[in-house]
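For this depiction, one protein chain was excluded, whereas all remaining protein chains were kept in their positions.
Letters are used for the chains, namely A and B, taken in the order the chains are written, and counting of residues starts over at 1 for each.
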Amino acid sequence: MSDILKMFTTVIKSLFKKSTCRQYPFKKPVFFDRTKGHIQIDRERCILCSLCDKRCPTGAINVDRNARTWAINSYKCILCFRCVEVCPVTCLAMQQQYSAPEEIKKSEVVEIPAKAEKAKA
Amino acid sequence: MAKRTIVPFGPQHPVLPEPIHLDLVLEDEMVVDVLPSVGFIHRGLELLCQKKSFQDMVFVAERICGICSFIHGVGYCQGIEKVMNLDIPKRAQFLRVFWGELSRVHSHLLWLGLAADAIGFESLFMHSWRVREKVLAIFEETTGGRVIFGAAKVGGVRIDISQDKLDQLAIALDEIQKEYEPLAKVFLEDYTVQHRWSEVGYLSKEDAHQLGAVGPTARASGLPQDMRKLRYGAYEDLEVEPIVETAGDCYARCVVRVKEIYQSLDLMRRVIHKIPAGEIETKVTGFPQGEYFSRVEQPRGEVVYYVKGNGTKFLDRFRVRTPTFANIPPLLQMLKGCTLADVPAIVLSIDPCISCTER
Partner (left out) sequence: MSIKKSPWIIHYDGSSCNGCDIEVLACLTPLYDIERFGIINVGNPKHADILLITGGVNQQNKTVIKNLYDQMAEPKAVVAIGACACTGHFFAECYNMLGGVDTVIPVDVFVPGCAARPEVIIDGVVKALAVLEKKQQEKVTA
């Protein structure tokens, strides 16, 4: 008898308790300060030293000095913070928003403005 | 004599999240022999040590297994640090213990859930994983990652936790324990669980010793074996008494894990209480030369790391002996003489981590 009573109290409690579910697509995801999402570059400050390219353990970052581009393949990136640590001008930062799933794998290419343009700006 | 039949089990099987293939030789319903075949997850990552620098190998070591990833990283770092004679700051060592024990709680809760699912107790699975998400929230808050977080580093740890945060975490741990208690009570007292597991998959103390069982599998058979007794890292200042059960069946292995969660929560509280202030890493100069065997305790048992440096930034050899690999011979022993319907429950009872085993 006491078991049945216990069961009913649990059922009634569960009925009125707030749901544990985060209701994801309807509510925004919960992020913390340190949450690993994606790497973002501040293109004004980048000096194209290509240290991030050399140190990236998976080879996800590609720096082309002649074309003045910085590219990241988020399908290769393992979010290890290595590039953020080695960047001498701290122009790389980890953002909380994760990169979205896509139907084709493509790198995200960022053009780095030349020094003269930077001075003008 | 009944006719012998061979029933293939796996590699893709609903009860297993990971692929392992077993050929079960049956006589009617009784399993008489088992032939395992592995290699579905073999990546060959040990050879990567000749392509990645010894500091980048931490990321590879962490990706041997996603469940106990941090302890894999620590085991590897510990090996390299011993080779290079590095002195690790006390704070870093305590933080390693903190995340390591948190990983143990996360891994055991995950196992409790999966095991409950294997015996058809789905609501218990859901509740275990609900509590586990709270543990993952602590990981994400302190390091940024949910399962693989890359906090270990040769020479210390990469991230510090401030004292205010640690005090908050102590409250969070109490909350986890409060939510975990009713759950543990179900595992320890409910007759459904006992009915499915007691006297199933028996492993005697002699067999456990002879076949080289490690971790909870060995401890459930009465072997008080725990690598934390070696006093590596900050375990020097933290007393750990291995939890031992003597029954040797699936239920005993469950009880060991249920109790170890309490032990780990208690250890984390002691870490928060005792943690000294100071640096979190030492500067690493030069390259490793020499070899070392590093042994650490994982949620699944003892893991052995062998590293051999040759004085360049690449290692000569990197070898891992993971706990599931050691537990496969005892598993085959347990399966002999059980019925076909008990096979999933017994396979899960050693907490198989196939990606560790095959690397």
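Operating definition for what follows: a contact is a pair of C-beta atoms (placed from the backbone, for glycine too) under 8 Å apart; a residue touches a chain by one contact, two chains touch by 3 or more.
Model, not experiment: these values are computed from the prediction.
A.B. asks: Where does the absent chain touch, in terms of which shown chains it meets?
C.D. replies: Counted over the whole complex, the chain not pictured touches A, B.
A.B. asks: Specify the residue from the set B:148, B:250, B:265 or B:331 that touches the hidden chain.
C.D. replies: Only one listed residue reaches the unshown chain, and that is B:148.
A.B. asks: Given the full complex, what residues of subunit B touch the hidden partner chain?
C.D. replies: 11-14, 17-19, 39-45, 47-48, 51-52, 59-60, 63-67, 69, 110, 113, 125-126, 129-130, 133, 136, 145-148, 353, 355
A.B. asks: Since one chain isn't shown, list which residues of subunit A touch it in the complete complex.
C.D. replies: Within subunit A, the residues that touch the unshown chain are 20-22, 24-25, 29, 57-60, 73-79, 98-105.
Heads up, the rule we're going with is that only the chains that are shown with their structure count from here on.
A.B. asks: Indicate the whole-number Å distance between the mean C-alpha point of subunit A and the mean C-alpha point of subunit B.
C.D. replies: Result: the chain centres lie 28 Å from each other.
A.B. asks: Could you please specify the touching residues of subunit B with respect to subunit A in the complex?
C.D. replies: Going by the criterion above, the answer is residues 52, 56, 59-60, 63, 130, 140-145, 148-150, 158-159.
A.B. asks: Could you pull out which subunit A residues touch subunit B in their complex?
C.D. replies: 20, 32, 34-36, 57, 78-82, 85, 94
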